[in-house]
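Okay, here's the structure, questions in a sec.
A protein chain is absent from this complex, but the other protein chains hold their places.
Now for chain A:
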(Lines give C-alpha, C1' and ligand atoms only; values in the text may rest on other atoms or scores of the structure.)
Protein backbone atom coordinates (compact mmCIF):
# COMPACT_ATOMS: atom_id res chain seq x y z
CA UNK A 1 0.00 0.00 0.00
CA UNK A 2 2.76 2.44 0.91
CA UNK A 3 4.62 1.40 -2.19
CA UNK A 4 1.58 2.17 -4.25
CA UNK A 5 1.14 5.59 -2.66
CA UNK A 6 4.76 6.54 -3.40
CA UNK A 7 4.38 5.48 -6.98
CA UNK A 8 1.32 7.62 -7.39
CA UNK A 9 2.98 10.61 -5.88
CA UNK A 10 6.08 10.35 -8.05
CA UNK A 11 3.96 9.77 -11.11
CA UNK A 12 2.01 12.94 -10.62
CA UNK A 13 4.81 15.01 -9.09
CA UNK A 14 5.74 16.97 -12.22
CA UNK A 15 2.26 18.42 -12.46
CA UNK A 16 1.45 21.84 -11.11
CA UNK A 17 1.13 21.19 -7.42
CA UNK A 18 -1.85 23.41 -6.78
CA UNK A 19 -4.48 20.68 -7.35
CA UNK A 20 -5.60 18.71 -4.26
CA UNK A 21 -4.32 15.36 -5.48
CA UNK A 22 -6.11 12.87 -3.26
CA UNK A 23 -9.50 14.41 -3.70
CA UNK A 24 -8.93 14.65 -7.45
CA UNK A 25 -8.14 10.97 -7.76
CA UNK A 26 -11.00 9.78 -5.66
CA UNK A 27 -13.61 11.89 -7.37
CA UNK A 28 -12.52 10.67 -10.80
CA UNK A 29 -12.98 7.09 -9.62
CA UNK A 30 -16.44 7.85 -8.31
CA UNK A 31 -17.35 9.65 -11.50
CA UNK A 32 -16.58 6.51 -13.52
CA UNK A 33 -18.39 4.07 -11.24
CA UNK A 34 -21.40 6.32 -10.53
CA UNK A 35 -23.74 4.88 -13.17
CA UNK A 36 -23.00 1.32 -12.19
CA UNK A 37 -23.19 2.11 -8.48
CA UNK A 38 -26.70 3.53 -8.95
CA UNK A 39 -27.83 0.34 -10.72
CA UNK A 40 -26.15 -1.79 -8.06
CA UNK A 41 -27.98 0.05 -5.30
CA UNK A 42 -31.31 0.05 -7.13
CA UNK A 43 -31.34 -3.57 -8.37
CA UNK A 44 -28.91 -5.37 -6.08
CA UNK A 45 -28.69 -3.84 -2.62
CA UNK A 46 -32.11 -2.23 -2.29
CA UNK A 47 -34.25 -5.21 -3.41
CA UNK A 48 -32.28 -7.45 -1.03
CA UNK A 49 -32.89 -5.10 1.90
CA UNK A 50 -36.53 -4.62 0.89
CA UNK A 51 -37.07 -8.41 0.75
CA UNK A 52 -35.64 -8.69 4.26
CA UNK A 53 -37.84 -5.82 5.43
CA UNK A 54 -40.98 -7.45 3.99
CA UNK A 55 -40.03 -10.82 5.46
CA UNK A 56 -39.91 -9.38 8.97
CA UNK A 57 -43.15 -7.36 8.75
CA UNK A 58 -46.78 -7.96 7.88
CA UNK A 59 -48.95 -6.35 5.20
CA UNK A 60 -49.65 -3.42 7.53
CA UNK A 61 -45.91 -2.79 7.91
CA UNK A 62 -45.76 -3.96 11.54
CA UNK A 63 -42.67 -5.82 12.73
CA UNK A 64 -43.56 -9.48 13.19
CA UNK A 65 -40.24 -11.13 13.98
CA UNK A 66 -39.90 -14.57 12.46
CA UNK A 67 -43.63 -15.09 12.00
CA UNK A 68 -43.48 -14.92 8.20
CA UNK A 69 -40.71 -17.50 8.17
CA UNK A 70 -42.54 -19.92 10.46
CA UNK A 71 -45.68 -19.39 8.38
CA UNK A 72 -44.03 -20.36 5.08
CA UNK A 73 -42.03 -23.21 6.61
CA UNK A 74 -45.26 -24.68 8.01
CA UNK A 75 -46.93 -24.39 4.61
CA UNK A 76 -47.59 -27.96 3.40
CA UNK A 77 -45.92 -27.10 0.07
CA UNK A 78 -42.68 -25.74 1.55
CA UNK A 79 -41.00 -29.02 2.52
CA UNK A 80 -41.88 -30.80 -0.72
CA UNK A 81 -40.69 -27.83 -2.82
CA UNK A 82 -37.25 -27.87 -1.21
CA UNK A 83 -36.96 -31.66 -1.27
CA UNK A 84 -37.93 -31.71 -4.97
CA UNK A 85 -35.15 -29.28 -5.73
CA UNK A 86 -32.71 -31.16 -3.51
CA UNK A 87 -33.34 -34.40 -5.37
CA UNK A 88 -32.98 -32.59 -8.69
CA UNK A 89 -29.72 -31.02 -7.52
CA UNK A 90 -28.20 -34.34 -6.49
CA UNK A 91 -29.03 -35.90 -9.87
CA UNK A 92 -27.95 -32.85 -11.82
CA UNK A 93 -24.65 -32.24 -10.02
CA UNK A 94 -23.53 -35.88 -10.11
CA UNK A 95 -24.34 -36.21 -13.80
CA UNK A 96 -22.80 -32.86 -14.61
CA UNK A 97 -19.52 -33.45 -12.79
CA UNK A 98 -19.00 -37.06 -13.90
CA UNK A 99 -19.93 -36.68 -17.55
CA UNK A 100 -18.46 -33.22 -18.09
CA UNK A 101 -15.08 -34.10 -16.65
CA UNK A 102 -15.03 -37.46 -18.38
CA UNK A 103 -15.99 -35.97 -21.74
CA UNK A 104 -13.44 -33.15 -21.39
CA UNK A 105 -10.64 -35.61 -20.59
CA UNK A 106 -11.59 -37.83 -23.54
CA UNK A 107 -11.87 -34.86 -25.89
CA UNK A 108 -8.50 -33.59 -24.73
CA UNK A 109 -6.43 -36.77 -24.91
CA UNK A 110 -8.23 -39.53 -26.79
CA UNK A 111 -9.56 -37.85 -29.91
CA UNK A 112 -7.95 -36.21 -32.95
CA UNK A 113 -7.85 -32.41 -32.45
CA UNK A 114 -10.09 -31.70 -35.46
CA UNK A 115 -12.77 -34.19 -34.39
CA UNK A 116 -12.48 -32.94 -30.81
CA UNK A 117 -13.15 -29.34 -31.91
CA UNK A 118 -16.18 -30.44 -33.96
CA UNK A 119 -17.63 -32.48 -31.07
CA UNK A 120 -17.10 -29.65 -28.59
CA UNK A 121 -18.91 -27.30 -30.95
CA UNK A 122 -21.86 -29.68 -31.41
CA UNK A 123 -22.14 -30.39 -27.67
CA UNK A 124 -22.18 -26.68 -26.98
CA UNK A 125 -24.83 -25.58 -29.52
CA UNK A 126 -27.93 -26.47 -27.42
CA UNK A 127 -26.77 -23.77 -24.99
CA UNK A 128 -28.31 -21.28 -27.42
CA UNK A 129 -31.72 -22.72 -26.53
CA UNK A 130 -31.38 -22.06 -22.78
CA UNK A 131 -34.62 -21.09 -21.09
CA UNK A 132 -38.10 -21.48 -22.52
CA UNK A 133 -36.97 -22.90 -25.88
CA UNK A 134 -35.18 -25.85 -24.24
CA UNK A 135 -38.21 -26.76 -22.16
CA UNK A 136 -40.47 -26.71 -25.20
CA UNK A 137 -38.06 -28.86 -27.20
CA UNK A 138 -37.93 -31.40 -24.39
CA UNK A 139 -41.71 -31.44 -24.10
CA UNK A 140 -41.62 -32.78 -27.66
CA UNK A 141 -38.77 -35.18 -26.93
CA UNK A 142 -40.75 -36.61 -24.02
CA UNK A 143 -44.15 -36.80 -25.69
CA UNK A 144 -44.44 -40.42 -26.90
CA UNK A 145 -46.67 -39.28 -29.79
CA UNK A 146 -44.04 -37.16 -31.50
CA UNK A 147 -40.72 -38.05 -29.86
CA UNK A 148 -37.97 -39.33 -32.15
CA UNK A 149 -37.04 -41.72 -29.34
CA UNK A 150 -40.57 -42.96 -28.61
CA UNK A 151 -39.22 -46.54 -28.86
CA UNK A 152 -36.96 -45.72 -25.90
CA UNK A 153 -39.83 -44.22 -23.91
CA UNK A 154 -41.89 -47.31 -24.75
CA UNK A 155 -39.11 -49.55 -23.54
CA UNK A 156 -39.11 -47.62 -20.24
CA UNK A 157 -42.83 -48.24 -19.89
CA UNK A 158 -43.80 -44.64 -20.64
CA UNK A 159 -46.59 -44.94 -23.20
CA UNK A 160 -48.39 -41.61 -22.71
CA UNK A 161 -47.34 -38.03 -22.07
CA UNK A 162 -49.14 -38.18 -18.73
CA UNK A 163 -47.04 -41.18 -17.70
CA UNK A 164 -43.87 -39.30 -18.61
CA UNK A 165 -44.90 -36.36 -16.43
CA UNK A 166 -45.51 -38.52 -13.35
CA UNK A 167 -44.25 -36.62 -10.27
CA UNK A 168 -41.39 -39.07 -9.67
CA UNK A 169 -39.94 -38.39 -13.13
CA UNK A 170 -39.75 -34.61 -12.87
CA UNK A 171 -36.28 -34.33 -11.26
CA UNK A 172 -34.89 -36.53 -14.04
CA UNK A 173 -36.62 -34.44 -16.71
CA UNK A 174 -35.21 -31.18 -15.32
CA UNK A 175 -31.80 -32.81 -15.06
CA UNK A 176 -31.99 -33.77 -18.75
CA UNK A 177 -32.96 -30.24 -19.74
CA UNK A 178 -30.26 -28.65 -17.60
CA UNK A 179 -27.64 -31.05 -18.93
CA UNK A 180 -28.71 -30.52 -22.53
CA UNK A 181 -28.37 -26.73 -22.38
CA UNK A 182 -25.57 -26.37 -19.85
CA UNK A 183 -23.16 -29.27 -19.99
CA UNK A 184 -21.72 -28.54 -23.45
CA UNK A 185 -20.54 -25.11 -22.39
CA UNK A 186 -18.91 -26.55 -19.28
CA UNK A 187 -17.21 -29.26 -21.35
CA UNK A 188 -15.69 -26.51 -23.47
CA UNK A 189 -14.53 -24.71 -20.32
CA UNK A 190 -13.09 -27.88 -18.76
CA UNK A 191 -11.34 -28.66 -22.03
CA UNK A 192 -9.82 -25.18 -21.89
CA UNK A 193 -8.66 -25.80 -18.33
CA UNK A 194 -7.11 -29.16 -19.33
CA UNK A 195 -5.40 -27.42 -22.21
CA UNK A 196 -3.65 -25.14 -19.72
CA UNK A 197 -1.81 -28.10 -18.18
CA UNK A 198 1.72 -28.01 -19.58
CA UNK A 199 2.47 -30.80 -22.08
CA UNK A 200 5.64 -31.71 -20.15
CA UNK A 201 3.56 -32.80 -17.15
CA UNK A 202 1.48 -35.22 -19.23
CA UNK A 203 4.61 -36.35 -21.08
CA UNK A 204 6.39 -37.09 -17.81
CA UNK A 205 3.47 -39.22 -16.66
CA UNK A 206 3.61 -41.18 -19.94
CA UNK A 207 7.33 -41.74 -19.54
CA UNK A 208 6.67 -43.15 -16.10
CA UNK A 209 4.36 -45.68 -17.73
CA UNK A 210 0.99 -44.20 -16.81
CA UNK A 211 -1.74 -45.07 -19.31
CA UNK A 212 -4.30 -42.50 -20.43
CA UNK A 213 -6.83 -43.45 -17.72
CA UNK A 214 -4.27 -43.25 -14.92
CA UNK A 215 -2.91 -39.98 -16.28
CA UNK A 216 -6.42 -38.59 -16.26
CA UNK A 217 -7.20 -39.77 -12.74
CA UNK A 218 -3.89 -38.89 -11.06
CA UNK A 219 -2.70 -35.86 -13.05
CA UNK A 220 -5.32 -34.14 -15.19
CA UNK A 221 -8.37 -34.25 -12.92
CA UNK A 222 -6.51 -33.12 -9.76
CA UNK A 223 -5.03 -30.22 -11.74
CA UNK A 224 -8.45 -28.89 -12.78
CA UNK A 225 -9.95 -29.51 -9.34
CA UNK A 226 -10.65 -25.84 -8.71
CA UNK A 227 -12.60 -25.59 -11.97
CA UNK A 228 -14.68 -28.59 -10.99
CA UNK A 229 -15.45 -26.93 -7.66
CA UNK A 230 -16.29 -23.66 -9.42
CA UNK A 231 -18.69 -25.43 -11.80
CA UNK A 232 -20.31 -27.40 -8.98
CA UNK A 233 -20.98 -24.35 -6.83
CA UNK A 234 -22.35 -22.30 -9.72
CA UNK A 235 -24.54 -25.19 -10.87
CA UNK A 236 -25.77 -25.75 -7.32
CA UNK A 237 -26.61 -22.08 -6.80
CA UNK A 238 -28.35 -21.90 -10.17
CA UNK A 239 -30.23 -25.15 -9.56
CA UNK A 240 -31.81 -23.91 -6.35
CA UNK A 241 -33.52 -21.20 -8.42
CA UNK A 242 -35.43 -23.57 -10.70
CA UNK A 243 -38.48 -21.75 -12.08
CA UNK A 244 -38.99 -21.70 -15.86
CA UNK A 245 -38.84 -25.48 -16.31
CA UNK A 246 -41.45 -26.55 -13.74
CA UNK A 247 -43.60 -23.52 -14.57
CA UNK A 248 -43.82 -24.44 -18.27
CA UNK A 249 -44.26 -28.12 -17.52
CA UNK A 250 -47.10 -27.20 -15.22
CA UNK A 251 -48.75 -25.31 -18.10
CA UNK A 252 -48.16 -28.11 -20.58
CA UNK A 253 -49.38 -30.84 -18.25
CA UNK A 254 -52.76 -29.15 -17.76
CA UNK A 255 -52.21 -28.83 -14.05
CA UNK A 256 -51.01 -32.37 -13.36
CA UNK A 257 -47.74 -30.91 -12.09
CA UNK A 258 -48.01 -28.92 -8.87
CA UNK A 259 -47.88 -25.14 -9.43
CA UNK A 260 -45.60 -24.91 -6.38
CA UNK A 261 -43.13 -27.61 -7.37
CA UNK A 262 -40.00 -25.52 -6.70
CA UNK A 263 -39.35 -22.90 -3.98
CA UNK A 264 -39.28 -20.05 -6.51
CA UNK A 265 -42.65 -21.19 -7.82
CA UNK A 266 -44.01 -21.29 -4.29
CA UNK A 267 -42.85 -17.69 -3.78
CA UNK A 268 -44.56 -16.84 -7.08
CA UNK A 269 -47.80 -18.46 -5.92
CA UNK A 270 -47.60 -16.48 -2.67
CA UNK A 271 -47.10 -13.18 -4.49
CA UNK A 272 -49.42 -13.64 -7.46
CA UNK A 273 -52.19 -15.96 -6.34
CA UNK A 274 -52.43 -15.28 -2.63
CA UNK A 275 -51.34 -11.63 -2.83
CA UNK A 276 -49.09 -12.30 0.16
CA UNK A 277 -45.95 -10.30 -0.58
CA UNK A 278 -44.53 -10.78 2.91
CA UNK A 279 -44.71 -14.55 2.65
CA UNK A 280 -43.21 -14.40 -0.84
CA UNK A 281 -40.39 -12.26 0.51
CA UNK A 282 -39.73 -14.74 3.32
CA UNK A 283 -39.25 -17.55 0.77
CA UNK A 284 -36.98 -15.42 -1.39
CA UNK A 285 -34.91 -14.59 1.70
CA UNK A 286 -34.23 -18.34 2.06
CA UNK A 287 -33.17 -18.49 -1.58
CA UNK A 288 -31.12 -15.29 -1.30
CA UNK A 289 -29.32 -16.78 1.70
CA UNK A 290 -28.49 -19.92 -0.28
CA UNK A 291 -27.15 -17.84 -3.16
CA UNK A 292 -25.15 -15.61 -0.82
CA UNK A 293 -23.59 -18.60 0.96
CA UNK A 294 -22.49 -20.12 -2.36
CA UNK A 295 -21.08 -16.84 -3.60
CA UNK A 296 -19.33 -16.20 -0.29
CA UNK A 297 -17.80 -19.68 -0.35
CA UNK A 298 -16.40 -19.14 -3.83
CA UNK A 299 -15.03 -15.69 -3.14
CA UNK A 300 -13.52 -16.47 0.24
CA UNK A 301 -12.29 -20.02 -0.25
CA UNK A 302 -10.93 -20.05 -3.78
CA UNK A 303 -8.19 -18.00 -5.31
CA UNK A 304 -10.09 -17.76 -8.58
CA UNK A 305 -11.23 -14.22 -8.19
CA UNK A 306 -8.43 -11.73 -8.19
CA UNK A 307 -9.73 -9.09 -5.86
CA UNK A 308 -6.64 -7.00 -5.70
CA UNK A 309 -3.44 -7.40 -7.57
CA UNK A 310 -1.53 -4.69 -5.71
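List of remarks:
Just so we're on the same page, a contact is a pair of C-beta atoms (placed from the backbone, for glycine too) under 8 Å apart; a residue touches a chain by one contact, two chains touch by 3 or more; residues count from 1.
Methods note: contacts and distances are computed from a predicted model.
Hidden chain, UniProt protein name from the list "Multiple sugar transport system permease protein", "Thiosulfate oxidation carrier protein SoxY", "PadR family transcriptional regulator" or "Nitrogenase iron-molybdenum cofactor biosynthesis protein NifN": "Multiple sugar transport system permease protein".
On the side of chain A, the interface with the absent chain consists of residues 4, 8, 11-12, 14-15, 24-33, 35-37, 39-40, 42-48, 50-51, 54, 99, 102-103, 106-113, 119-133, 136-141, 143, 145-150, 180, 184-185, 188-189, 192-193, 196, 203, 206-207, 209, 211-213, 227, 230, 233-234, 237-238, 240-241, 243-244, 247-248, 251-252, 254, 264, 267-268, 271-272, 277, 280-281, 283-284, 287-288, 290-292, 294-296, 298-299, 304-309, using the contact rule stated above.
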